[in-house]
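Here it is: the structure, laid out below.
Note that this complex is displayed minus one protein chain, with the remaining chains in position.
So that you can tell them apart, the chains are marked A, B and C in the order they are listed, and the count of residues begins at 1 in each.
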Amino acid sequence: MNKRILSIALLIVLVMMVFTACGGNNNSEQTPVSGQEQTAPDSQEKPKEAPPQVLKYGTDAEPVGLDPHTISAVASVRIFRQIYNTLIDVDDNMNFIPELAESWEQPDDLTYIFKLRQGVKFHNGREMKADDVKYSFERILNPETAALGKSYYDSVSTIEVVDDYTVKFVLKEPFAPFMTNLTSLYGAIVPKEVVEENTNLMQVACGTGPFILKEWVPDNKVILTKNPDYFVETEPKLDSIEYYVMTDESSRIAALRTGNVHLIKLPASSISLVEGNDDITIMDYQSNDYLFLGFNLDLDKFKDVRVRQAISYAVNRQEIIDLVYDGEATIAGFVPPAMGRWSMDFANEDLYQQNIEKAKQLMSDAGYPDGFETTIAVGLLDDIRGAGEILQKQLEQIGINATIQNLESGQYIDAWKNRTHEMMAGRNGAGTDPNRSVAFFYSTKGSANVWGYSNPDVDALCDKGKVTVNEDEREKVYKEAQKLVLNDCPNIWMASPMDYYFVRTEMKNYKPTTFNIENFNQVTIE
Amino acid sequence: MKNIIEILKGIINIIKQLLKDPIGRIGFIGVFIIVLLSIFAPKIAPYDITEMFTKSKLVSPNGEFIFGTDNFGRDVFSRIIYGAKVSLQVGIISVGISATFGYIFGIVAGYFEGVVDSIIMRFMDVLFAFPSILLALFIVSVLGPSLGNTMIAIGIVNTPVFTRTVRASVISVKSMEYITSAKSIGLKPINIILKHITPNILAPFTVQATLALSGAILTEASLSFLGLGIQPPDPSWGSMLSESRKYMERAPWLAIAPAVFIICTILSFNILGDSLRDVLDPKLKL
Amino acid sequence: MRSYIIRRILMLIPVLIGISLCIFLIMQLIPGDVISGLLGIEENPELRAQYVIKFGLDQPLPKRYIDWITNVLKGDFGTSFRTDKEIFPEMMSRFKITFQLTIMAAMISWIIAIPLGIISALKRNTWVDAVVRFIALLGVSVPNFAFATLLILFLSLKFQYYPPVGYVGFFENAKVNLQIMILPAIVLGTIMSGSVMRMTRSSVLEVLRQDFIKTIRAKGASERVVIFVHALRNGLIPIITLIGMQIGGLLGGTVITEQIFSIPGLGQMVLTAINQRDYPVVQGCILFIAFIYVMVNLIVDILYTYVDPRITYK
């Protein structure tokens, strides 16, 4: 009898342990992030008049952290771009427009003076002043911050607070991309006291932007609410934005269809799924990404430019566009058409025309008449995987037998950094300034030159482009560089795809563009 | 030689018995067809599996493409046939791995007991405690995704089950009188294991193997879903099914074909396993 | 009994040490490190060096392991490389979600499987039995992602239904919570019911063949008593093991379903962490899942002593 009672007691204790282990902790851990007043999303209970101005956005990934200076993940940027502002912004025609800076002047090649907007308030209620600009850039330049944008502003020598609303940057040397780089969120203006209180900005957010971080429940949702003190008085129209993490594509579509979310981002292949659905509109814009096939130039077979050119001739770019993007992409080089004046037209270049004969000739000239075995490492995205399979097939024609290695993101970045790949297919972003598009990837010291590519002429042009402030001259420099790089084929570039937002018709006044993809300031829900 | 003939006779006898039972017949025939498909895949498949008919992408099933084409304009039927080969290969090799290790560990643990047994079984407990899909995911992330590594991962994940099955059988067989008498006349352990114990644990072992095979095919499908299964252009049913999810509305045949084949194969193996159990171990027949 | 439990718990120690070692070593082997991930596509040796020191990656392996494990024993699973958040509380709140999903899925599978299994056993060798066995086999042969996708598609296209987006805790709003959890629970439960059904069937049949069933009938028992009092209670004993293993397995096996239905459970947390190379999170979660699995099995073993008085532990 005793034994029974004892063991029952033990069992109960064990079960309790399991339950309380989770239950007990929950109460203390779950509640601080979750607001009580948040109304449960319920599709059945749509009020008839005046829908709540809540934008529901079904996103594909969990934000990694919210520090605009150290995080570049799309899932994070998407959120903190609503929270933070930069000094200046760029419009669709790549003209600079005021943001936190009302106006600016450039007395000489090395000096930039910004006049700040007055009365702009951080979400904690304190006014944003020149000190904050100085602090933010000093934070970025401090190696301990490990800011991603450090190289963007490395040329800055001093930051001077002239008065509360005037700040002066002095550069060490002329740096043409400086203004463009200021439009990047890498240069977001953050308040000192919030950073110091929290040691970093990973879990907290306090900016000057149109929306305020209210709640972030990991792997679940992020909720932003309207900033009532936003410096553009009439903006934003929305009361809040709710981001729901929905990793699965079919779930996102289903949720959009039923109106549980208003906005999702999907590849071209999904367009046909919502065709004929009157509740959903598709908004497209030209991305400034491009699809590439990179080579490891340490390997003998890829050292020979003829092999690389042969591969360029072997590739049928239009076929890739048709199959992977349903035709919805533009043949492009590494400065895609979205870059406007900086972009060179690659489509008509000879190296872009499929020519198997020529390719085979080049292969045998290079000593590979029968081709060779190699591998293509591909990243996690569907379009890249698809392109990999097609490239594999196309390269067979010139005797190159490639095995595909699907890499998940960690492995991909690893292969990228350690140059452990042979060939690698992926999607790179060209940025907003040609300096990034060209020098970053193809100058000998470019921090994203993972190919082992080096051409002194290209390096010289890159150095020149950096300091050439005259835009016309600069354009010439970069076009020449593009020509040189194209001829060397350190990568094969294929296409710059369109990107798509699938939008419920309830969501009004939304228009994504290449350089301003998620501006929800004018958006309303009807 | 004589032994081989004996074994062959035994197998034929088992097959005969299997075919007597109508359900067993279905299982056997199903497995047989799949094996045939995978052996003769190159002969049966009408097209090259990587051939892309760019003009006919996502075509629904018709006379030219029996199961339609996929998003790259590849013939689904041919890919399914080749998929049989890949899926079966994954199943057989991964089960082979876990069966071999399971057999060795199980025999050693069950026969020698004591410390060796404790060590082996604790190690198996360790492996067993990992959620299998996460363990497989781990292993594939470490080794890199490829056909071989997928099979190794699934093989490792299944090892504890085999070890336990074998060990339990060994322990129960060991206590039987004929083993005691074999020991008493001074037979070496290795001989006892090979000649006396092994034949007696074949029944649960075989049944476990057929069931594990279907499990392996499913695990491969799950790994494919997470993007770490078989690498293209090799078509496995799992990877075809997980890729087809995006086209389920637009091109349902892309999902239906692999799904039907996966289900039929697993059904066949499970039925075969059940019937084999009945034939090999009449005690369990209900 | 007490000594049995103590002995069982002592036996767990080497297993848990083994598990933790395995996890730790596997994590070291995984190519692609968290720092590369944090740095993105740019290389920056200074930053890398900083991170190495920050995360203690410069320490020798054994020291890192011992540090980790001693902290874990104190209930400190460390902080995430990625988010700098403490792991343990986060893991617990995720565990609650997965636990709820697991229990719901298990219950659904019992509701489906146990009655069908019994019917199949009682009507053995009839068409009813054949149908039930076929369904059970179907259950074990459909990959759950396929089933989940079909379910989502079907509901959204035919009924314009998709569960509310954004997970809400049960105690915040039970109605919404259940709406969110029911579909994944159905997917997991249906798939799981296959094996429970098979097990129930064979187990009940096994009991019905036993001698004592005749005794009970000879006493004048009705079929109802024979089946529900005796056959089922005896038959449930092996099913308990299976269920224990399944609950344990589900805790880690919900990854795919959680992903498809956007349930922020433990599985999602691990998957995200694996993809982000967030060592401490992966290590902690897997260790935790393995620990729970081991505990569930311990509880099952102890439960056994209640359901089956024959088992005596010395």
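Just so it is clear, a residue touches a chain if its C-beta (ideal position, glycine included) is under 8 Å from a C-beta of that chain, and two chains touch if they have at least 3 such contacts.
In this text, contacts and distances are computed from a predicted model.
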In UniProt, out of "assimilatory sulfite reductase (ferredoxin)", "Peptide/nickel transport system ATP-binding protein", "Mannosyltransferase" or "Oligopeptide/dipeptide ABC transporter, ATPase subunit", the chain dropped from the view is recorded as "Peptide/nickel transport system ATP-binding protein"
List the displayed chains that the omitted chain touches in the full complex. C
Per the touch definition above, residue among C:84, C:129, C:172 or C:308 touching the missing chain: C:308
Counting contacts across the full complex, list the positions on subunit C that touch the omitted chain. 210-212, 214-223, 225, 230, 233-234, 237, 307-310
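Simple rule for what comes next: only the chains that are shown with their structure count from here on.
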Write down the chain pair with more C-beta contact pairs when A-B is set against A-C. A-C
Subunit B and subunit C: spacing of chain centres that average the CA atoms, whole Å: 23
Cα-centroid distance, subunit A relative to subunit B, in whole angstrom: 43
As a quick test, compute the distance in whole Å between the mean CA positions of subunit A and subunit C. 36
Any chance you could list the residues of subunit B touching two or more other chains? 141, 144, 245, 248-249
At which residue positions does subunit C touch at least two other chains? 30-31, 149, 153, 157, 274
So in the complex, which bits of subunit A are touching subunit B? 249-250, 269-270, 272-273, 319, 322-323, 380, 382, 385-386, 388-390, 392-393, 396, 403-408, 410-411
Listed in rising order, the residues of subunit C that touch subunit B in the complex are 11, 14-15, 18-19, 22, 26, 29-31, 124, 134, 137-138, 140-146, 149-150, 153, 157, 202, 205-206, 209, 248-249, 251-253, 255-256, 267, 270-271, 274, 286, 289-290, 293-294
Going by the contact rule set out above, which residues of subunit C touch subunit A in the complex? 1-2, 5, 30-34, 36-44, 46-47, 50-51, 82-85, 88-90, 92-96, 99, 149, 152-153, 155-157, 160-169, 172-173, 175-176, 259-262, 264-265, 268-269, 272, 274-277, 292, 295, 298-299, 302-303, 305-306
